Structure formats: structure tokens, C-alpha cells
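Just below is one structure, and these are the notes that go with it.
Missing here: one protein chain of the complex. Every other protein chain is in place.
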Amino acid sequence: MISTAVSSEILTAGIDVGTSSVKAAIIRMNAGGWKRDDVEVLALRAERIRRRDLKQVINESFHTVLEDAGVSEKDLAYVASTGEGELVHFRRGHFFGMTTHARGAVYMLPGSRAVLDVGALHGRAMRIDGRSKVLSYRMTTQCASGSGQFLENVARYLGVALEEVGPLSKEAKEPEMVSSICAVLAETDVINMVSRGISTSDILKGIHLSMAGRYIKLLRAIGATECDVAVTGGLAADEGLIQAMRELIQKDGIPMLIQEDPQSIHAGAIGAALWGGYRHEVLERKRQSA
Amino acid sequence: MEIAVGIDLGSTTTKAVILNEKNELLGRGITNSRSNYDVACSIARDEAFIRARFALTGGFLGTDWETSETRNAVLDELERRFRMQQHLEQVSRLREELHHAAEAPRHAEYRSGLNDALDTILDSMVKNAPALYDTGVERKSDFFRDLASAEYMDLANKISDPKGIDFETLCGVYDAAILDVENTASDLSFDANITAALEETLAASHLNLEGDADKLRNAVVQARDAELYERGTVGTGYGRQRLPFPKEQIRSEILCHGLGAHYMFPNTATVLDIGGQDTKAIQVDSKGIVTSFQMNDRCAAGCGRYLGYIADEMNLALHELGPLAQKATTKVKISSTCTVFAGAELRDRLAAGQRREDILGGLHRAIILRAMSLLARSGGVEEEFTFTGGVARNPAATQALRDLVEENYGNKTINISPDSIYTGAIGAALFAAQGTEAPAQEVSA
Amino acid sequence: MRPALEEIVGRANALYEDLDFGAVTDWKRRNPGRKAIGYMPIYVPREIVHAAGMLPVGIVGGSDRLEIIRGDAYFQSYICHIPRSTIELALSGRLDSLDGMLFPSICDVIRNLSGMWKLLFPDRYVRYIDVPQNFDARVGGEFWRREIEALRDDLVVLGGEPITDDALNKSIAVYNENRRALIDLYKARSEQPWVFPTPELYVVMRAGNVLPPDEHTAMIRAYLDEAPREDREDKDHSRIVIVGTFCEQPPLGLLRTLERAGCWIVGDDLLLGNRWIETEIPTEGKPMENLSQAFIEHSTATASRYDAERAKGESLIQSVRDNEAEGVIFCAPSFCDPALLDQPMLVNALDREGISHTQFKYSEDTGQFGVIHEQAGTFSDSIRLWSEV
Partner (left out) sequence: MTNPKQPSSPGTIAEVRKEESMNLQKQMIGGHYQALERAPKEGRKVVYTFVPGNLTELIRSFDLLPVLPEINALQSGMRKLSGGYIAEAEKSGHSEDVCTYVKCDIGMMKKGNISPTGTKIPDPDLLLLSYTGCFTFMKWFELLREEYGCPVAMLHVPYQADGTIHAHHRDYIVEQIKTELIPKLEQVSGQKYDEDRLKESLKLSAEAEDDFVHVIESAKNVPSPIDAYFGGVFYIGPMFTAFRGTPEGVEYYKTLCAEIDERVRLGLGPITPDGEMTEERFRLVVEGPPNWTSFREFWKMFYEEGAVFVASSYTKVGGLYDRGFRHDPEHPLETLADYCMGCYTNLGLPSRIELLQDYINEYKADGFMINSVKSCNSFSAGQLLILRQIEERTGVPGGFIESDLVDPRYFSAANIKNRIESYLQMLEQRRKTGVAS
């Protein structure tokens, strides 16, 4: 365990620059602390990029989250970036996506031994230890079929808002199964289903099931069949997908536990902030011993 | 009159053509394949018949008109009026469907406001219709969906109120409604809409038609009542298996594209077809018979849909993409294989400060590069070379193709017809006209 | 960069980027009547080509700068990239300066490529070199000797001049020098990876594909002298070994990405064709036997070579130990059967030793490194963050 010699309260920030949105978090923590009690999340922010200038979105998100937390930039002991963090020019350090999502997952759901991070373009499954070290991972390939973006496209063609996707899917009665289809050509298929009179709910559920199947495959591939799995990233907010995954593992009798947290979408940002606190302490210690 | 019908049920668009006894192109029709296939098929067919009847009208009008210009002006007026009738018919369908979509429970709270907003938009659309079909106005697309979407979004954006009926809500109901408009066949036929168009044309003051009213009326009636006997119908295209035809009336799209290209350009030796979701490279002999072919169908990457997706991503209309890409000044290498990732790469590159034009230039080149490989696989580019399929309508794609053919195969004649998108359907119609092997179908009228 | 270093690296870079192999054309202009012979990875006895008075030219595909048009016409999407770019190079006339081509047996793709070459370029000399998988000196050794003697005899006919044992021994000595220089370079990098960044080391090493060996040796030596004079700082990076890059080469961008993601490469199997014999070869006695012996006893272990004696992964683990590496990155070309089938066995070996590893695939024309950056970064993070805990 980490020595708590210089343990004191510090403020840190984490900024997760994704392909579809920028997430920012401000936390207060006991430097070196690992438990949930050691940490207080002061403010969180997720901002869709849409077609805006990325740097501008980053700056805005950062300043808004600081405001929300009632903290000024100079009070921060560490600003950590993750994701496409190179654009965060005011960062002190950068941590990579899987490192931060794993850390965020362990913070939110301490029992997790696997993390499924599902964002706009990629899905990745990691197996981790109790201290969030990434032991192995698998990612979806260079094909966007079944990604968040894919789901967004489908929602658009169905005339459904993203927030409605989950609740609608949960109402499905006879899910219309889709084979894994190209994210671009999905449109044709979805429109076809609509014209065959299949309800929006059933279409969405079918897609959720197909996506869930893919993700479970990823989880299986890293040997996470008996783990508590924390779902992070934007799609964790999609209750339809979560439910589809639960149904599938139940059907297949896999003793996996799928969990998500209201803060799941912020896992990367929170994880970055936490690692920032940790590095701060390491650096402090180095400075003191020097 | 005996005619032959060819139908190309493509992944993106459905095309139909009609040939007369002399195998001359009498009419052609196109529609989005997005909707249900049967509907798409019958819409395209109806459209081809409408065109055919317009062509007949022209014929019946005869040549003893003052000048061919006036004659053409009259025909043009007639057709524009007719199109506007069709358009209004569809707008009223759209109105119905929008109000229907607004019935969804989640709109309950603000339903009446929403309905009012919808009516405001639709009233404007009705009001704007004549301008859209005015003389010399170039419409952005042949499809109602595209025309209506652009206008609707524009109007919705203007009247939306972030605190009241917001843009997202208006878009939401539209997405739902347009599907139904597309999926139901409204009566857009010659019969149903020509009379109103005729009267309006006759009344158009700038044409001074008083003296010739009967002549025009007669021609229209003759064209309307002309009997068109279908000597044969042949279907082709991506969705051909779903056409309600017997097997003998279905031909592979490869053969049809070969024959169609030969029909349009008799010296064709190599054909490249880039459609919505596949690309084909075909070699044909001097009779238009296919001697070898290659096709790729891995995914949407590198096909027409790819361009459609990118256009969406950039908030552009499909036909604006090419001209913009032609403004590229530096070569950008696009490396993503997947269309969706290319979308992300595009955003990255834009964020990194690269110019839109240059990126688009790179994308077009990337697509054509894939096609070049396929061509090489099928046996290279021989004299003459014909480019067909929807993507041949895109000037940046054709430019990239010209450059790459020149670089790799030297100077070759490259044929691109404005009708290139109908190549497959024409080939199918030619097969229908040949009608040799299935005598049974000759009786069908 | 200081001018002296700039000159070396600049030259190496220019050679790397020159898809037209101008260096070979130059050499032929300077040596009228002499021939240049291309060779693919890995196991080619360049000494024999050199002794024939010819220039051995290493061909490892077309990298990310070559636009593939005709090459794809010959290979399906599920075959690695190097054969298509190599064919593209040849069909576009860029390999016209080569009078012959050698294809050593390392996999079915290169093997079949030798036949394709014969059909596509019937006027040029083509030879497939079968590498034995039996390491008994009397069986495999004998076979290899006869195989390379057949090559020698071909080259005698092609060059119209005998190849004497004396000439062979001299060539062996020249290549011994070159191997020694490369070994020194690798050792220096392992000690100070920030002084000899891999993307730079790579182009210097790659210059050996087109330069005559003595010239190349001089370049390496000069680089070894100059690089340490540059003011370069160590960074908080982890030390890793990469494997899988013995044939199709990763794009430079990938090597840069790894460093950007916090990894110092301290061991690799890049361009293995230039250093597959691990020791010096005797320069006296019967050269063909010495060459054969060197293969049997001192050729480097790869996925393309059967190893009856050593356990899988032994040499990889050795490399990790020798270079004090903290982890291994399996970095193999997509669809490379030898490398990818070897991986699970190597993974097991590393796991047994408790050495961390990760893996991803590339192709020589990969242009997007976002995902690799993320993966390599996470790997480096996990080494850095956890080694301190």
C-alpha cells in the first residue's frame, strides 16, 4: 500500500477528450487515498462536441466545471488529461484511456475485476486487479458496426432521441434480431424493418442484443466470465444495452455481474483526476526526499 | 406501342427505364431504395411511364410548331407544372404524417404548440412550391425526401425556440414522418396530375397559348391514352432477388451494366460501376458481352454510401460534395478503411486545421484508388472506358478517376453519360427486348 | 540537430524515402557492367552476392508512401501488405535496376511470390532459396550448403565471372564488420535509448538495404560517434522489446508513436535480414562450409524457423533480460501467419517468467495511430504506475 506520509487534502482535475464528447471532473481527495471515502467528487461535466471546435469545447468544459465546483485553477494540485488529451495544453500529465477508465471503475464500483468501456467508436474490455492494474484487454476492430456511433445513427433514422433509446428498448416485446451489420448500411436495414411494421422498441432491442453479444464476446475473450464487470463510457447510460447484456449472460448462464453507475460516463475523467492525485503525491515525495 | 422495361433495384436508388420498339430510350424513373422495395420498384416504374408519356406528348405535338424553342418551352412548362402537382401532393401527405407523428405520447405536453409549428412550416412549403418549380430553377435533387428535408430543416431552424418547441423535437417528428411518406405509394401518376398541370400551362400568360390550346390538349390526351404493351420486363440490381419476377426475368447486374454501357457507348471495352454499396469492374467484348469482372462487397467503405455518409457528416448535400472536393490544393492521404472511422478521422483532421476541401479531395481519391485496384484485377483499362453508377455523377470522383487512369494506363477515352445511373436498368431493358429465351413472356401485355 | 548528425540522419532518411532506389542506380552507374540483386527477408547469404561483385539490395515492401494500384490486383484483402507493395514497386518500374531477385523461404506468401515473379518478369533472374528446418550439420547443413552453392553457381553464370573462395572470404569479412557495427549500435541504444531514438536508428540501419556493406558500416560508425554529442534527455519512459517486425516493416509513424506513448524500444527484430547471423563467420578455410555452419549454429530464432532444441521464447526472454526491458510488445503485421501463430507460444513463455506484454497489429501503410497510441500508452502507464507501488 501507498504510504500515507504526506497525506493531505488536495484538489485535482481530470479531462477526458473523447470522439463524441468531452468529460471533465474536479475532485477533492486525500492524497494517496484509494477508497471511495477518500474522495469527494465536486463537479462533473459532459459536453457533446457535435461539430464544434474541439479546443474551444475543452476550454469551456474546464472552466464551467471549475465554476461548478467553486474552485479556481490555481488551487489544483494536478490537472490530468486522458483520451485525446494532447489538445489539453494546460495539463500537468496525461494518462491513457484504459488506465483511467480502470481507475474510475474501481473508484465507483470497488469490486470490479473487469471493465467494459463503450464509447462512440470503440468498445474495449479490460481485466483488472483490485488496484485497477490493467491485466489484459481486447478492443473491437476497425469496424464501427455496433458502436455508439452506430446506435446514434440508428436512433436518428428512427427519429428517436438518444435518451429515449434505453427506455424504448426496455419496452420491447419481440425484439427483431439483426445480424452484425455495417454501421453505414444499417440504415437500409433499419428502414426496411420500419416499413415491415416492426416497432421502434423491437428494432432497438434487437440492436441492443446484437451489440450486447459482441461485448460479451469481448469480455469472454479476456476471461472475465466470472468477474464483476463495471460498464463505463457513454453507452453505460443506455439502460437498454445494459439490460440486454444482463439478459444474455443470464440466458447463457455466465456468472458475470454487470454493473454501472450514474457516473459511469465520467469514469475516464474521474480516473484521470485520481491518478493525478497519486502522481502528485509521488512527485511530492520525490521532491521532499531530494 | 410495344415497349421493354428494365428495372434496377439498387441498394441506394431504384431505377426503371422504358425502351420503344427501336430500343430508343422512351422514359426513365428513379427513386430512393430506402423505402420498401416493392414500393420503390413501382415508384420508379411509374416515373418511367410518366416520362414516357411526356416523351409521347412531345411526339404527338409534332414538329409543325412555330419554333422548336416554343415547343420545348411549352413542354417544359407542362412538366414543371406537373412536377409541382406531384410535389404538393406529397407535401400534403407529409402534413398528415407529421401530425400523426406528433400524436406520440411524449409530445403530449406541448402538442398543440407543435402542431401549430408544423402547420406554419408546411404552409410555407406550400407557398414556396411555385418558386421551386419556376422556369429555369435548378432543383437540388430529384427526390422529394431531399428537397423537403432541406426546406423543412431550414424552416424548422428559423421558427424553433430553444425554450418552447425546439429544433430537436421538430427534427424528431420529421424523421418519423418522412419514412411513412416514402413508404406509401401516393398517386403521382400522369393521369392523376396532368389535367391540373395542363390547365395551368394553358393559362400561363407568358406562353400565349390561346391559339394552340387544342393542339396541346389533344397531344396530352393522346399520350395519356396511348397503350403501352410491355413486351418484356427484366429486373436486376442488388435487390433483384426480391423482385416479384420469375427467374428468367432476372439478370445479374454485371451483365446488365456491361450491356447498358455498350448501348450508351458502343466502343466500350471496360466498364467501372460505383454504386451505393458495391463497386464492379467489368470487361466487355465488341457486342457488350461480359468477358470478365471483379466486384467488391466487403462493406460500405469506398462506395457511394461512403460519400453520402461523409456529406451528412459535413452537413452538405450529396451533389455539393464533388465540387467542393475539386477545390483541393494539397493531397491528403486518408487511411481509415471504415466509413464511420473515416468520419472520425475527418473530424480529427478538421480539428487539426486541415482544409475541408483537401480532406474531401483525399477521400475521393481514396475511393477511386480502391476502384483502380479492382480494375487492375479485372484486366486493366482498355479503350474505351465507361464509368457508370451513381458516383459517376460526382465530378471530383470522375476527375480523380481521369487522373489515375491517365497516370496508370495513359491516354484513354473516358465516357461518362449524364444517364450513367441508369446503365444497369438500360441493360435490363435490352435483355427484356431480346426476350429470346422465355417465349411465355411475350404474351404478357 | 547538429549539422554532422543532421547529415547522417538526413542521408539515411533520404535513402529510406526514395521509392525509386536511386542509390542502386547510382551504384550501377559508378560500377558499369555490375549487377544488383534484390532480396527479401530474412535468410539470404548476402556474402555470396557481394563476392560475385554484385550489390545485394534489401526489399521490404513500399512503406506508407507508396500508392497501391496494381499490387492489390494480385492479392486478396486477407494477405499481408508487403507482397502487394513489392509487386507494385516492380510493376511501376521502380525495381528496374535490379537484375535478379531472391526469395528465401520464410512463409507461404514470399514463397508463392517467387513464382509470381517468374511469371511476371520472365527476363529477370529469380531464385527461391529453401532454408532447411533440420539443424543436423550432416542433413540440414549439407542441404543448405548445396542450396547456397546452387545460388553461387547461378551468380557465376549471371555475372560471367567465377566466384573464388578468396573473394567469398573477403566478403564474409566485410559483412562481419557490418554485423559488428550493428551489434554495437544496438548495445548503445539499449544503454541510452534517448540518445539513439529508434525511428532514427531504424533509418540508419535500413540504409544497409541499398548501400554497399562497407559504406553502410561507415555510416553506422559515424552515427555512433555523432548521436551522443546531441543534447538529448532521458524521459520517464518504460523499456520495451518489440517482436513480430522481421518481415513487413512497421511505418516510421508507428515507431514514433510508441516513443510518444512513453515506450523506449530497447530490443527489436526490425530488418532482421541484416543481422540474422548472430556471430562472426570465420574468414578462413572453406567459405561455403563456414556459411552453412553459421546458419546451422548461429542463425537467429524467428517464427519462420523450427527450433527442435530450444524452448519457444527462450531467445525472446534472453533479449528482455539482456536489455533490461520491462515488457514486450507483440507488434506483427496483419495476416502474418508466422508471427501471429508464434504469439500465443511466446505469450505463454513470457507469462511463465512474469514479463508483461501487450499486442497489436499493423500494416506497412497504417496511417492512423490513435488506437495504437492508446494501447501502447496504457501498457507503458501500467508499467510505470505499477512498478512504483
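We just call them A, B and C in the order they show up, numbering each chain from 1.
In the analysis below, contacts are C-beta pairs under 8 Å (C-beta built on N, C-alpha and C of every residue); 3 or more make two chains touch, one makes a residue touch a chain.
Please read these numbers as outputs of a predicted model, since none were measured by experiment.
S.K.: In the intact complex, which of the presented chains make contact with the chain not displayed?
M.R.: Within the full complex, the chain left out of view touches A, B, C.
S.K.: For the full complex, which residue in B:Ala40, B:Val74 or B:Ile254 touches the chain that was left out?
M.R.: B:Ile254
S.K.: Consider the whole complex, including the chain that is not shown, and state which of C:Phe121, C:Phe143 or C:Trp194 touches that chain.
M.R.: Here the residue in touch with the unshown chain is C:Phe143.
S.K.: Among C:Ser63, C:Ser238 or C:Ser334, which one touches the chain that has been omitted from the display?
M.R.: Residue touching the absent chain, from the options given: C:Ser334.
S.K.: Which is it among C:Ala90, C:Val347 or C:Ile383 that touches the chain not included here?
M.R.: Here the residue in touch with the unshown chain is C:Val347.
S.K.: With the missing chain put back, which residues of chain A would touch it? List them for me.
M.R.: Contact residues on chain A toward the absent chain are 141, 217, 220-221, 223.
S.K.: Applying the definition given at the start, please give the residues of chain B touching the unseen chain.
M.R.: Within chain B, the residues touching the omitted chain are 251-255, 285, 287, 289-295, 297, 377, 379.
S.K.: For review purposes, identify every residue of chain C that touches the missing chain, sorted by number.
M.R.: The missing chain touches chain C at positions 73-76, 78-79, 83, 105-109, 111-116, 118-120, 127-128, 130, 132-134, 136, 138-140, 142-143, 146-147, 150, 303-304, 306, 308, 312, 332, 334-338, 340-345, 347-348, 361.
Here, only the chains that are shown with their structure count from here on.
S.K.: Which positions in chain B are in touch with at least two other chains?
M.R.: Residues 336, 341 of chain B each touch two or more of the other chains.
S.K.: Could you say which residues in chain C touch two or more other chains, in rising order?
M.R.: 370 - these are the residues of chain C that touch more than one other chain.
S.K.: What residues on chain C touch chain A, complex-wise?
M.R.: Within the complex, chain C touches chain A at residues 261, 358, 370-371, 374-375, 377-378, 380-382, 385-386, 388-389.
S.K.: Name, in rising order, each residue of chain B that touches chain C in their complex.
M.R.: Touch residues, chain B against chain C: 298, 333-336, 341, 345, 348, 369, 372-377, 404, 408.
S.K.: Could you list, by residue number, the parts of chain C that touch chain B in their complex?
M.R.: It is residues 64, 67-74, 77, 365-368, 370 of chain C that touch chain B.
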